[in-house]
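Partial complex: the chains shown occupy the same locations as in the complete assembly.
Think of it as A and B in the order they're written, each chain with its own count starting at 1.
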Amino acid sequence: MTTFVLVHGAWGGAHTWRSVRPLLRTAGHAVFTPALTGIGERSHLVSPQVGLTTHVDDVANQIFYEGLDDIVLLGFSYGGMVITGALEHVGDRVRELVYLDAFVPDDGRSVVDLGGFDAGGPPGIGADWSIPPRVRTFDDPAEAAFAEPRRTPQPARTFTEPVRLARPLETLGIGLTYVKATRDARVSDRPDPFWEAADRVRDHPSWRYREIDSNHMVPQNRPAELAEVLFSLG
Amino acid sequence: MTTFVLVHGAWGGAHTWRSVRPLLRTAGHAVFTPALTGIGERSHLVSPQVGLTTHVDDVANQIFYEGLDDIVLLGFSYGGMVITGALEHVGDRVRELVYLDAFVPDDGRSVVDLGGFDAGGPPGIGADWSIPPRVRTFDDPAEAAFAEPRRTPQPARTFTEPVRLARPLETLGIGLTYVKATRDARVSDRPDPFWEAADRVRDHPSWRYREIDSNHMVPQNRPAELAEVLFSLG
């Protein structure tokens, strides 16, 4: 029995995992899917004050309060920022980190640094602190009808706040896996952080590298393939 | 020397009073202009959680922490809701209430009840918790250029949360003044809460009733006339 903690991405919510949870639970595993503050089911708590630190606390406190240990901690997309920041607090409770088509930040980096996003500005007259959802593609029209209305704006501070990571990931003694969704072609006119992360880790001896033939929305479009990858981590 | 506490309206901010403050201070009075959470200069603190109670606390806590007493407490427009709710906490520190083209709510009433507003709904998919600014008219183009970009969305809970008022205003032993801006014609296709308030108090023996020949934006458009009314309250 493995304890999985699955962290969703920007503009998402815990419902991102609704097709993945039953696959893992039926196989006998424990699955926790923290809902990040200010988006999805926690959108009633949104504020310009919500930042990456808030989301790190969301994940760390679910782990603390549920008393979880020996965790496989997965971050999807922006969730890669969150699981990286959570290591400061719960690193000793994590057995394996899984970055699923995700940011793999070094210390002090933010989504804006890595992703070429224009995030909302600083305080000021007419300051825009909320970033509308990016268009995403769901293979199943029924899933699209479910997921699209549930995509919510993302508070900009989650993209501008830098992550803290005391030591490089490869020195922590935690297993490292990167899973790339390969159906999205690499973009060339701006940074492509998820392909750049793949380049960084593909041949690195500290990392396992896996691919899934899907666009970015793996949790909704390829839940069974994702579950297979997770089972294979042992 | 009188202590004035001036409470701004919806979509506004403490800067509403920038032309009024110097007139009162030059005449030797103390002037406090609390900034309501989530709008104007406090827009970085906005959240769906911000409601009428938050604003009542904003005003009551400024009065408590500054140690103010024997106050002339003025509410402009939506500020009438706020000063009414503040009486529960600081009623014994208020000498005179001034409603400036404002809501004059009975216990248990909200802006939505009184004003015919469609406020944002309860939580839900796509819930809209923020109400865009209404268009307002400033007589001076320079003031318009200053004020219009500073109008911010108003969190809906400030309009849906009912006010608490333990006893009718007329029984509190506090002076009562209503100031109507008379240049805005009464609307007939929906409730007109500021004219309805004028009707209620115009001939009431407990109230003083004054008029200023202006549209609704008296603090910006008629600061000198407003100061004269305030000086006349003694």
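Methods note: contacts are C-beta pairs under 8 Å (C-beta built on N, C-alpha and C of every residue); 3 or more make two chains touch, one makes a residue touch a chain.
Keep in mind the model is a prediction, meaning the values are calculated, not measured.
Of the identical chains making up the complex in this file, 2 are positioned in the shown model, whereas the full set numbers 3.
Please note the rule applied: only the chains that are shown with their structure count from here on.
Chain B has its Cα centroid 44 Å from the Cα centroid of chain A. Residues 43-49, 123, 125-127, 129, 149-150 of chain B are the ones touching chain A in the complex.
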